[in-house]
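Excluded from the complex is one protein chain; the other protein chains are retained at their positions.
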Amino acid sequence: MSGQLSYLGVPLTRPKVGFFELSSCEGCQLQLLNNEATLLDFLNLVEIVNFREGMSERSDTYDIAFVEGSVTRQDEITRLTEIRKNAKILVALGSCACFGGVNQLKNRFRDLEWVKKEVYGDFPIDTMEVHPLADFVQVDLSIFGCPIKKEEVERIVTDLVLGKAVHHPEYPVCVECKANQNICLFELGEPCLGPVTRAGCDAWCTSNRRGCWGCRGPAEAANLKQLEEIMHTYGFNKEAVIDRLECFGGFASYAHTTLPQNKKTPIKRKKS
Amino acid sequence: MIFKVFKKEELARLHELLAVNIIVGPVSKGNDRNGKPLYDFDVTYDFNELALDYTQTVHSPKRFVLPYHETLSTFSITRDGWKKHVDLNVYRPLVFFGMHACDINALNKLDLVLAQSTYPNPYYMGKRKNLFIIGMGCNPEPQCFCRSMGTDSVLHGFDLFLTDLGGKYFAEILSATAFDLLTQLTCQDPSAKDLALYKHATKEKSKRYTATVDTSDLTKILDLEFESTAWDAWGEKCLSCGTCANVCPTCYCYGVDEHVDPDLKHASKIKSLHSCNLIDFAKVAGGHNFRPTSASRLKYRYYHKHRGFVEAFEESLCVGCGRCGAACLADITPPEVIASVRGKE
Amino acid sequence: MKLSCEVNVHHLTRVEGHGNIKISIKNGVVKKAQWEVVETPRFFEAMLVGKHWENAPYISGRICGICSIGHTLASIRAVENAFGITPSPQTAALRLLLKHMETLQSHILHLYFLAAPDFLGTGSVLPLAKTHPEVVQRALRLKLLANDACDIIGGRRLHPTRTVVGGFTMLPEKGQLEKIRQRLMASVPDLLASAELFKTFTIPDFSRETEFVSLKGDTRYPFIGGGLVSTDGVLKKEHEYRAMTNEYCAEGFTSKLSKLSRASFAVGALARLNNNFPQLHPAAREISESLGLIPTNHNPYMANVAQLVECVHVVLDSLRLIDTLLGSPWQEPRQPVHAKKGEGVGAVEVPRGILYHYYKFDKNGKVSKADCVIPTSQNHANILHDIEALAGQYAKTGKKDREIELLAEMLVRAYDPCISCSVH
Partner (left out) sequence: MQNKLNFIDILDQTSGARGGKEDPGSFEYTLSAEITSIYPLTATEKLYQIQIIDPDQRKRFSFRPGQFVMLELPGIGEAPFSISSSPIRHGDIELCIRAVGNLTNFLARVERGTRVGISGPFGTHFPLEKMQGQDILLIGGGLGIVPLRSPLLAVLENRSRYGRVDIMYGAKTPAELLFTYQYEEWRRFDIELGITVDQADKSWHGRTGLITELLQERISQTPNLRENTYAIVCGPPVMFHFVCKMLTEAGLPMQKMFVSLERRMHCGRGKCCRCNIGSTYTCLDGPVFDYWSVMNLKEAI
């Protein structure tokens, strides 16, 4: 935690790092503490100045702000704007921050009042439509995943310290799935979003024999039209496709091609 | 070549003799959703695990010579410099028990570029040279078009090749080590009847191929049809997922990534198999992509296999195993693609 | 000396989620003693409406990043109960083992990373890496073991991938379980050293008569399913969870609150231990006694000790489970699921206390109503009352602002609250 960092004779600055969370399960932050084997090296690489979940000290000067969670209430916009002002690099950490995550499933309902009532009854509660960070501030870097892969954050932070550009894989999960020698889940009778989802998770789910739900959002050349056809061929209906595509919000920009005309899936409900 | 025959029961004995080594062979991986059995190559410990009557494995055996990810070198970084450590990642021989002709032919093709041309690749060669291969006659599957590619039988690149003659195996022996091994079994020289049976079996097998590819003049036709709209139609279906290349026994293209460990004291250089169907395959610094459309990438895969490789090595880089077509979720199969480019749908 | 003090902790650190503590004492009289929960609600119960049953565990597991395994298992149990599925003995054993490893991981995280800095007088675990490297290494070792085990059984330590309604998508290799077994055996000295460390900590002297609610163990210390019990003598069935939780909303809380026989009750390690002490593994019981934790204990700070005792219990019980699993050949990992109309409740003891998931399905197997009652939301009212009592007790003795603030913070942390989870 001291001494000048350098690599191949090039002096490196240890960035001041802050972790912040909006609406989320805080799992992505926790993934950092889950890096047991390399945690201490990691802590030597950066200077953590703000990490509410793990430490009491805090400071408002930081180079890199990792922001987890999505925006679901007005006051979070203010906090986010504040963080943006203080940070040189703002990183959207995890699918909630990148796409809205599971939180945005709430947006399926047009009627926010119904949503509130369903959970809180008549008790007054404040909320709004769920948004990813980029809807309000400039995001410099996205780390996808629900949850994020700890190895990936480590690599990204190391690269940032070294001044290397951060590249995400542009190809879909199938590449990693095949490299893991898995038998395709479609052949085993289960649906999977692997063909259209951005890789980088090392086919986390499919290697555990569970179909991909697209938590990392679309791959660079995602062929949604063909995916739909495949789902159909293997006997899954349109609803199953939508069920997965809408889960983490990453495919929102494809909504107009795949999802039914109006963005929000209408749910028939008796007025309660 | 030397031929022998031995009783089927002797095969277990052969396995037992080789069991001091690591043995890889076809094993069952359950059934697919339609109840069709699935197979793959894996390390086995027991003769009974081997599914020698397998149809075809889902993945090709190439990962044993070309791992999907391989550390080419590691570095230790010090204050005043660095050291590079190279490890070929091969430590012991491997026995391949029951490889089909197409997969052996695939290795022979890989040899052409990876072992027999300029700059032989030691990572590949180290593993390839340490394979002891027992080949095994196959049962053609509907997707197999190896006969069109001339790879339904294999002439070299193995130690021993077995053909099922009913109660016996007909053995083609290609290496001294294999010959030595067989002396420990009860073997006979093939009788005239055995030879007749062998020829009959081969002929019967030939009749069972259903998929074909017209390879006549294919290199030239590909050149002529470079602008064919057939490519666009396939490109529209293609998922750019690289599954075809990953299951292919001969696709060997790769990319290299370098990583520094968070302690800044260690670094590594890792090779990963890549595929020409992946979007960033031909992207260069600054972002220019020489093949931005999936049609151009898909086309390229066929060009490399059926034109470029032929020009360089007088044979195509495809053994007709049909795995890519079987694995492609978009149902893009070489027989259909080539037929459409030839203009006969 | 009559005390006057103002404590205002905005977004308490080293807890999961966002909460505030406010205490105001004038001349020895407590004017205000508050625990506020300001976390944004995510409306999971609404999100699930209209979703296919398969989504329920997958989505609702994302309520919490620390105990996602517990949520997933509670959710699966609720769905299985609704569909009338009984997990096979193999599935049950694997689930409990997975649950144990999450408990270990979560407790170690809390004890070492969130709670210990208070006792050692630092702001976080970071300085400890320098001053007490062996302590940090030990914590990391235990956590790594627990997390690796979760990966092997659940596919992933966070938001597990293999756990599904009907069982598991795939099973660990026996060799992997054997390795975990060896590592568990090797972790015993680390656990004992942890106990020694906690013996050196001064647990604040404070207690308040409290009702403790947990699952009721019959033969074993309870974790998944079963009857519900309180120290005030309430006994209920799993599906009667509403009568046990009595959720209500109150100003200052975006989370709901609960009550039972009194104005508030507590759940968590201390509640489990108070209610099920005899079912603890004998070695764990011994350690509990040596640390001065004997039921029924009403000092909320002792929840830390209770967690430590549970770490010992889950490690020893995991050894038993692994032996059973290794002792017989693998059965099918997953049984077929047939959705049907109905409702189901799953009650699971997660690290922070008893958790309930409830779903109602229509005939297509779609969720028409969902309800999740989170341990921390059941604790909120109790935390509030504890803070009041704490302020009252120290208003008389005379303490500095900072001391009271620290004691109040430590009190909240002792509940290991998972605030974003409680609001969900």
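For clarity, chains are labelled A, B and C in written order, and residue numbers in each chain start from 1.
Keep this in mind: a residue touches a chain if its C-beta (ideal position, glycine included) is under 8 Å from a C-beta of that chain, and two chains touch if they have at least 3 such contacts.
What you see is a predicted model, and the numbers here were worked out from it, not measured in a lab.
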### Task
In the full assembly, spell out which visible chains the left-out chain is touching.
A, B
### Task
Can you work out which residue in B:S28, B:S73 or B:S340 touches the chain that's missing from view?
B:S73
### Message
For a quick check of understanding: of B:L38, B:L181, B:I221 or B:C238, which residue touches the chain that isn't displayed?
### Response
B:L181
### Task
Please give every residue of chain B in contact with the chain that is not shown.
17-18, 20-21, 72-73, 75, 77, 81-82, 84, 86, 88, 91-93, 95, 113-114, 117-123, 125-126, 129-130, 132, 177, 181, 184, 223, 226, 252-256, 258-260, 267-269, 271, 274, 276, 281-286, 290-291, 296, 303-304, 307-312
### Message
List every residue of chain A that touches the chain not included in the displayed model.
### Response
7-10, 162-165
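Note that only the chains that are shown with their structure count from here on.
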### Query
If each chain is a dot and touching chains are joined, what shape do you get: line, ring, star, complete or other?
line
### Message
Looking only at C-beta pair counts, which chain-chain interface has the most contacts?
### Response
A-C
### Task
Express in whole angstrom the distance between the two chain centres, defined as the mean CA positions of chain B and chain C.
51
#### Entry: Between chain C and chain A, distance of the C-alpha-averaged centres to the nearest whole Å
25
### Summary
Whole-Å distance, C-alpha centre of chain A to that of chain B, is 37
### Query
Which residue numbers or ranges of chain B touch two or more of the other chains?
none
### Message
Can you tell me which positions in chain B touch chain A when the two form their complex?
### Response
29-30, 32-33, 38, 40, 58-59, 63, 68-69, 77, 80, 82, 236-243, 246-247, 259-264, 272-273, 275, 278-280, 294, 327, 329-330
### Message
For the complex, give me every residue of chain A touching chain B.
### Response
5-9, 12, 38, 41-42, 44-45, 154-155, 157-159, 162, 170-172, 174-175, 178-181, 183-184, 186-189, 194-196, 219-221, 223, 225-227, 229-230, 234
### Message
Please output the residues of chain C touching chain A within their complex, sorted ascending.
### Response
11, 13-17, 40-43, 45-47, 49-52, 55, 58-59, 62-66, 68, 109, 113-114, 117, 123-126, 129-130, 136, 140-141, 143-144, 147, 155-159, 161-162, 164, 169-170, 249, 254, 256, 420-421
